[in-house]
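Removed: one protein chain of the complex. Kept in place: all other protein chains.
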Amino acid sequence: MLRSKTTWLLIGKRLGIALITLVIVSFAVFFATELLPGDVAEILLGQAATPEAVAGLRKAMGLDEPALMRFLGWLGGLLTGDLGTSYVNKMEIAELLSGRLANSLRLAGIVTVICVPVALSLGIAAAMWRGTLLDRVVSMLTISVISVPEFMVATLAVLIFAVWLDWLPALSYGVNVDSLGAMLRAYAMPVITLSFVVSAQMIRMTRAAVIETINTPYVEMALLKGASRWRMVLVHALPNALGPIANAVALSLSYLVGGVIIVETVFNYPGVAKLMVDAVSTRDLPLIQSCAMIFCVSYLSLTTLADMIAILSNPRLRH
Amino acid sequence: MIRNTPTNWTGRDDAMVENAIRRGASRRELLKMLMGSGVALSMGSGLLLRAGEAVAATPVSGGNLKAAGWSASTADTLDPAKASLSTDYTRCCAFYNRLTFLDENGDVQMELAETVESDDARTWQVKLRSGVTFHSGKTLSSADVVYSLKRHLDESVGSKANSIAKQMAEIEAVDDLTVKIVLSEPNADLPTILSLHHFMIIADGVTDFSTADGTGAFICESFEPGVRSIAVKNPNYFKEQGPYLDSFEYFAISDNNARVNAVLSGDIQFAAAVNPRSLRMLEGQSHVETSITTGGNYTNLNIRLDLEPGAKAGFIEGMKYLVNREAIQKSVLRGLAEIGNDQPVSPVDRYHNPELKPRPYDPEKARSLFEKAGVLGQAIPIVTSDAATSAIDMAMVVQQAGAEIGMPFDVQRVPSDGYWSNYWLKEPVHFGNINPRPTPDILFSLLYASDAPWNESQYKSEKFDKMMVEARGLLDEEKRTAIYWEMQEMVANEAGTIIPAYISNVDALSTRLKGLRPNPLGGQMGYAFAEYVWLEG
């Protein structure tokens, strides 16, 4: 289907729109940052921020230029692939970011690979055998799991597996990850915690979407025609539910890049979520912008992918 | 160990006992000494045992120490002038040296300086140690010291010590190993001022702080702001003793529970500043112990004298009676604090005025004072934030006390983000947090002089300003003490800053980590522990 011209056109259009969205977000982030009280010089000096000291530092940092000009300069640099320099520590943002982005993506990748298949299978199974013990158990478990605050899951995991049982290291970064075993041990707890958080949404939404399509006349018709239950769900119901499911999965996964601040904090795992928090609290505009762009790109690519799946899975939408 | 430690037991007492043991005091004498300070006999023996261990233990070399502080961000820096978080202080202490430092008794000791002398407290001669080398191999000379100190005067550096450094009117090299410092006004405290963490000595001309070229006990191997630093032992360290560790890794775990758990699980050997609430978790753990430092750190409730409602006569006094200091000490700070008497010179400071008693908790008196001020029943806002240690809990204690006498305080919790630039010093009633400073003069000139940059309650008194300048130049200790005592009284009675308690710092550490001793400048041995500690086993 991908070969059809309209699909390509659609993808091209979406990419173009995504670019425009990025620029809009960038401006929005800029104005939001400007709205926040205090600038980087004041924040850096903290309690020592006397007016003269602030003025002196501002000048030395090149902050006396209007903020909008600095922002436009940054945006211009972005076109050439230059993310700029951090105000706070004078390091290249690309350098600051690369290692931590890799960390974040690695963690997100592991969680995705584990969670998506499991969550989808559980969701579909719960929908197929709806009302049975399996369905009830899955439903209760998923809800119970997300009803526990994330910081509590993380803290409890550390307490049980690192402090009491001494099976896993309490920290995930800075420990030895030379062997596969050591790496599995280091990643076990963050992955478990995040899986708890993101799979519940995917399971429940998949279940709900599949059930809803089973109820549509289209599938009811197939059932009347004598299709088997398996066939009915996999061939008739699932393709129709794919759009909503893909969207639910995209929304869940988008959380994994920028939203994992608790996991990063508790397991001392340096990722981009903490970087963003640092950037905002020091009003480090180029770093805030760069992080926001990363979150936005990941969010947009996930949702665009979801929209594409929705369109491709429903032939009637392709026109 | 914690259970054996009385609440008013301070690092100073520990040090006092240890010093007494060194002097060869008998057990009986020591117990008498402890009885004198109000420690029960059974407790006293436990403390003696501990102090005896600290003296008897012989350092062993080797090992890699992993230690965690509590705050880190991309603003982490190796530039001592810009150091602002405890994490920065710890790193700077490992990589650099100061001219002087404060020992565990709060006395000034020489580090890179051999002597710091003056006849008139105005013109000072600093003689440097010879043969000290930087990590780069360069030899320490007076030019490095001049450069390091002068940087603080340059506003474009963004030094945190700018306001203190301003009094150094002239800084020049006399010869290769002598520096002359001329102050704008006499100040007998210069040797102590030079022990501030910001006055670390860096090599002449350095502007790049992506790594650290210092004279310190450790050489910086890698440093990622907001992530971690790894340091290795400096084989050419100028001090005879130490460092003992082969390497020193430092990072921050901002979540208190995670920090405590990491030390409990053995992933790190040292966790700085654990919340007193976690102490019960550490109790009964044979492989983890705690080190308690009572210094001059405090969180205070500031009421501006120049704004409503602080301008109304009687309001501030009423508030001073309404703050339940015992509840703050016992409940909010879990006993790891000393009750404060509304002035910044803490009990570990030699100039502390013990005759100045904290005001009692007297809600009825507060009520009548509020009534007189005409504010009773008004919902007065109290601005509080996580930015100041325990300020939210303290605000709730005040709020509850107010509710009981018909004073419905409106506690406003604001973000810690930007707190110091947006709310602190500005709101009519708000919380602040002040870190320990080594001398009363620094505290007074930063916080209470009429032109003080952080005059939290806008306290203005010509008499006070005069006394401050007079005491600063005095070399006569007795006279100086008398003036400082009176100034403390003035602050406690006249200013609008309520200092309910001096907060202790609690570090948690593996029992394998030895050699750690409390220091009045703060936890982690005044942030300088890396070069003094060793790992056993």
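In this document, chain identifiers A and B correspond to the written order of the chains, with residue numbering beginning at 1 in each.
Heads up, the rule we're going with is that a residue touches a chain if its C-beta (ideal position, glycine included) is under 8 Å from a C-beta of that chain, and two chains touch if they have at least 3 such contacts.
In this section, contacts and distances are computed from a predicted model.
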### Query
Just by its UniProt name, which of "ABC transporter permease", "Ubiquinol-cytochrome c reductase iron-sulfur subunit", "tRNA 2-thiouridine synthesizing protein E" or "ABC transmembrane type-1 domain-containing protein" is the chain not shown in this complex?
"ABC transporter permease"
### Message
Which candidate, B:R129, B:K150 or B:K330, sits in contact with the chain we can't see?
### Response
B:K330
### Message
I'm checking contacts with the chain that's been left out. Which of A:L15, A:L72, A:A102 or A:I143 qualifies?
### Response
A:I143
## Note on the structure
Across A:A188, A:A208 or A:L305, the one contacting the chain not displayed is A:A208
## Note on the structure
The one of B:Q400, B:N435 or B:S450 in touch with the missing chain is B:Q400
### Query
So which of A:L78, A:I110, A:A186 or A:A200 would be touching the chain we can't see?
A:A200
### Query
From the list A:I20, A:L133 or A:L180, which touches the chain that is not on show?
A:I20
### Query
Which positions on chain B touch the chain that was left off?
256-257, 275, 277-278, 280-281, 327, 330-332, 334, 384-386, 392-393, 395-397, 399-400, 403, 411-417
### Summary
It is residues of chain A that touch the chain not shown, namely 17, 20-22, 24-25, 28-29, 32-33, 35-37, 131, 136, 139-140, 143-144, 146-152, 155-156, 159, 163, 200-201, 204-205, 207-209, 211-213, 215-218, 240-241, 243-244, 246-248, 251, 258, 276-277, 280, 288, 291-292, 295-296, 299-300, 303, 306, 310, 314, 316-317
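The rule we apply is simple: only the chains that are shown with their structure count from here on.
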### Query
Taking each chain's centre as the mean of its CA atoms, how far is chain A from chain B in angstrom?
41
### Task
In the complex, go through chain B and note every residue touching chain A.
66, 68, 73-77, 82, 84, 154-163, 210, 224-228, 249, 251, 253-255, 257-258, 261-262, 264-268, 417-418, 420-422, 424, 453-454
## Note on the structure
Contacts from chain A onto chain B in the complex sit at residues 36-38, 41-50, 52-53, 55-57, 59-60, 86, 88-89, 91, 96, 99-100, 151, 154-155, 158-159, 162-163, 166, 169-171, 173-175, 265-268, 270, 274-275, 278-282, 284, 287
